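One structure, pasted below without further comment.
Of the protein chains in this complex, all but one are displayed in their positions.
For clarity, chains are labelled A and B in written order, and residue numbers in each chain start from 1.
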Amino acid sequence: MQMREAAAIATEASLLDIRNLQIRLRRTRGAGLSVLDGVSLTVERGETIGIVGESGCGKSVLSLSILGLLPSAMRIGGGEIWYEGRHPLHTMTDRDIRAFRGKEIAMIFQDPMSSLNHGLTIGYQITETLRLHLGYSRKEARERAVWLLRKVGLPRPESLLREYPHQLSGGMRQRVMIAIAVSCNPGLLIADEPTTALDVTIQAQILDLMRQIREEDGTSILLISHDFGIIADMCDRVLVMYAGQIVESGTVDDLFERPLHPYTAGLLRSIPTPAKKNSPLYSIEGHVPALHERGAGCRFASRCAHATERCRTEQPELVAYRGGHAARCFLAEAEGGNRHAAV
Amino acid sequence: MKRMKSYSLVLGASFVSVLFVVMLISLVYTPHPPNEMNIRERLQAPSVRHWLGTDNFGRDILSRVMVGSQTAFEVGAVSVAIGLLGGFLVGTLAGYMGKWVDELLMRATDALLAFPGILLALLLVSISKPSLFQTMLAIGILSIPSFARVIRSGVLQHKEADYVKAARGLGAGHANLIFVQIAPNIASSVVTTAALSFSTAVLIEAALSYLGLGVQPPDPSWGRMLNEAQSYLAKAPWFTLAPGLLITLTVLGFNLLGDGIRDLRDKKS
Partner (left out) sequence: MPPSEPLVELNGITKSYAKPVSLFKRQTLRAVDGVSLSVRQGETLGLVGESGCGKSTTGQIAARLLAPSGGKLLYRGEDVTGAGAGALRRALRRRIQYVFQDPFTSLNPRFPIGRLLGEPLKINRLCGRKERQLRVGEMLETIGLDASYAKRYPHELSGGQRQRIGIARALILNPEFVVLDEPVSALDVSVQAQILNLLKKLQREFSLTYLFISHDLNVIHYMSDKVAVMYLGKIVETADVDSLYSRPLHPYTQALISFVPADDLRAKREKIILKGDLPNPLAIPAGCPFQTRCAHVHERCLSAAPSLKEASPGHSVSCHLYA
């Protein structure tokens, strides 16, 4: 905790600063279709930022782009990614970014079974990172691995080192992933749907663990999920993504109490809760436009009950209102961010 | 890497089509009668009259090679058909029924696979008089294991798929499940195996005929031509070159075709 605080005092820059990021599909001719369009976000030290959206909105692509892990079919088409205000991740070669992966910035993924190597023991996979980034000797790495496994709440850490991923349950595997991720004390932890593949009771344990790590080590978290409940539980600020853009951002309270964008409002309304039992659930008309179906206007216009002619032809900007609550919607602009979105 | 993949299919398909067309043409026309001997013109180098030269009996090599392609295709087609049918039977029974049926059939298949192909072909062929039919039968039996394995693996994989369970839940019987539901999903891997088996068949036939145990004269065969040409290697190299080149091109063509189809299937999935 001390180290991070000192660093925070020393520099004014945000921990992570993404400016106007554009991700395109590679194409032999022309610019290619864009997957992400002008996405900007910042993560300060000690903050937990949530990114919520449905499939195809680009949230996973966003998280992969930070560490240069985009699939070969995609590339960064524009924008900047700055770490600690002085490391331009977007321009780095693979070789240079490697120094960050697992050390300053760590990632945990949705499916721990496919993210861990089936053929290597748990012990090897943890110590590998330690020896690579921190130059530990074999003995030192082993000791630290045991300490880490204990820290993430795994029983019998010494014998666990010798086991293979398939011998562990899903929840245990995810804990191992977290152990590997925090092994080098990263400043930023990117968690892409970390609990989606897990049962509800295990989910709660893993989120609890993440909270514990956040408190103990001051790690910032970028949490990506489609589950509003988890986001509400864990995050300070939230960004809502739709069709490759951020359509709303603000604190958890902002979003839940006064959603400015019709999509956010619509999503919240579609969640089944006990009170809604005896009437049809609200559902947003239509479907998410495919990459090539995105027109010139607002991408949500085809599904929005209040879309105007302007909405269909012009692209709204992300405008910030009171308290940093921002939305990308002409109707919100017209209201000055004062009324929350009707659906 | 990407470029190479698309070449396989194109090259393979072109080779095979050209050979196929040549074979079709040979059914109705060859530059010279393939079996017409003309001692005065023996062992002539390639010329305008004889594009590929003449053999030790003065026969036109081009014509003989063209007619030889008929044998190659015939053997290939029939033996692949036998292999496919036999392999389908074995593979489907083994994959679908599982347990001891699977064990039994697969161990038998393994045993067949363990035999060196040529030896087995020799064995089968020498039991009775060597002939075209014997050759095709022998090679066909030899290719059953490859088909059986591919089909069995496909059936095993798809048997547990949800859509098969769904069809079962709707009342579909075994026949429907195998032929209607699963079959279209394993078709492309079977086609790949067929292409590769075809080329193996051509090669084995050539080997058998070279040894004198395959196709008998006067039926033409590239393999036997190679045997005949052997003694004249120094004097008339074109004599060996023609059948040898064609065997190589045919095998290569079908292999590339098989690879190309497999890559196409992989890309799609």
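The rule we apply is simple: a contact is a pair of C-beta atoms (placed from the backbone, for glycine too) under 8 Å apart; a residue touches a chain by one contact, two chains touch by 3 or more.
For clarity, every value in this text was computed on a predicted model and none was experimentally measured.
Within the set A:G171, A:G218, A:G250 or A:G297, the residue that contacts the chain not displayed is A:G171. The missing chain, though absent from the display, is touched by one residue of A:R131, A:R150, A:H226 or A:R294; that residue is A:H226.
Contact between chain B and the unshown chain involves residues 161-163, 165-172, 176, 181, 184-185.
Although one chain is not shown, part of chain A still touches it, namely residues 54-55, 169-172, 199-205, 208, 226, 228-229, 232, 252-253, 256, 266-268, 270-277, 280-284, 287.
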